[in-house]
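All protein chains but one are shown in place.
Entry: subunit A
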Amino acid sequence: NLQNQLQGKVAEMENFAGHLEEIFLTVEENFGRQEQNLEQHYNEVLQTLSQRYDDGASALQEEKKKKLESLYAQLLLCGQALDRSKDLIETAQEVHRNQDRRLFLKVMKSFLSGFLINTRVQPVLLERTPLADLSDVKTMMDSINVVPAPSAPVINPQTPNSASQTSLRVCWSLFSDDTVEFYELYYRPVLEEPPADSSIPSPPVVRQRDSSSCPEAALIRWESGNANPVDSYTVELREAGSDGAAESMVAVPACQCLVQLQAGRRYLVSVRAVNIGGPSDRSDVITVSTTGTFFHLLEDTAHPCLSISEDGFSVFYGDEELPISAMALDDTTFTRCVAVLGDLIPVRGRHYWEVEVDEDTEFRVGVAYEDTERNSYLGTNRTSWCMRHIRTPSRHKYEFLHDGWSPDLRITVHPVRVGVALDYERGTLSFFNADLEQNLHTFHCRFQAYVLPCFSLDNPGALTVHNGSGAPEHVFAITFY
């Protein structure tokens, strides 16, 4: 057992390492993509910037040319002015040489005022050019770190069992490329007026006999009760004897519903049919108990020679020969082995039931897959496991059959009450002498599908199935050989 645990742990660790690897690869991928995005972004920004630079530069060049030209023009003017001034000075010198001082002064006065006016130089200012508009580059830089907005989630269609009278479960999916911080859920009640010509359906027919249960769950089955198809069913359940609110499962599409329950309680269950006109009246109420595993026998599977008692828990194999006409040509009934299957709830937990037999009853009890061969004997194929009791004049013989093979065992005290314990998790099917709490034999098998209890009588006799009380402590306390 320790070895198995160790192996299990090693497998877990390998799994974990595999997951880590996956995560690492995904992170690497994401990083690669982010890198690419960033590079692209920055390239764009750089391009825009260089574009702006080019634009700005050419404008500046233009201005420089213009200013230089105006300066040159001014210089020319200055040069001309200087030339004129030179001429005037030579004229003045000449006049001065003429020795007419009065004429010289008059000429100088008009000459100077004209000179001053003509030689004013225009100052050349280099204006401050406005910076190019870089606001869009700024936006681009900012947008590099912004995560793109996610795409709209897709709401899944409503699943059955996802609503009660006061709550509703909504599921949706997101795209793997999106990064999401939170979701916002909006809802509003919708009131639709039913069309005038529709009528509400009749209540379904629920029978105690069609349900099965175990400590963790119950399987409720019913008949529609309506000739026309209905939209869905609503299953209502309430814990018996408590004032607690009823829970409802809405939108149940088929005529059965597997309900998770708490162990050791009793529940009252009823069903309504729902169509466009609204819900039907409540069906009859049945009681479901989560103490131990409870099931009825599947009468459809019973061999024609097997008769089932009123309460449905005892089977008899009578002496009389049945007429050939009674032999049904049904796919589900056993045709050779006088056997019947039980309606065990399909839950992979622990189940226990007992079978009461007489001293001399030759029986086979055990489990079988639902599709076990109806024309072969229990235990002789790979789809059934059973304990077989053979009565010889001198003694009792026991076989524990699967695939036609049995270990060689002697049991000294004949069990009249056989306990059968099925544990899906451990993969065991154990048989006990329930009165002595004595373990007889255990099959070890990882059941691939759900199994059903099977019971058969090899010779005329009777057996009674007892279930619905919890397993005695010794049954699941320890792993059996």
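Simple rule for what comes next: contacts are C-beta pairs under 8 Å (C-beta built on N, C-alpha and C of every residue); 3 or more make two chains touch, one makes a residue touch a chain; residues count from 1.
Just so we're on the same page, contacts and distances are computed from a predicted model.
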item	value
Name per UniProt, for the chain absent here [options: "S-formylglutathione hydrolase", "LYR motif-containing protein 4", "pyruvate dehydrogenase (acetyl-transferring)" or "Auxin-responsive protein"]	"S-formylglutathione hydrolase"
Among A:H41, A:R417 or A:H474, the residue in touch with the chain that has been omitted	A:H474
Sole contact to the chain not displayed, among A:Q256, A:T335 or A:N433	A:N433
Among A:R102, A:R188, A:R410 or A:R446, the residue in touch with the chain that has been omitted	A:R410
Chain not shown, touching residues in subunit A	1-2, 395-396, 407-413, 433, 436-441, 474, 477-481
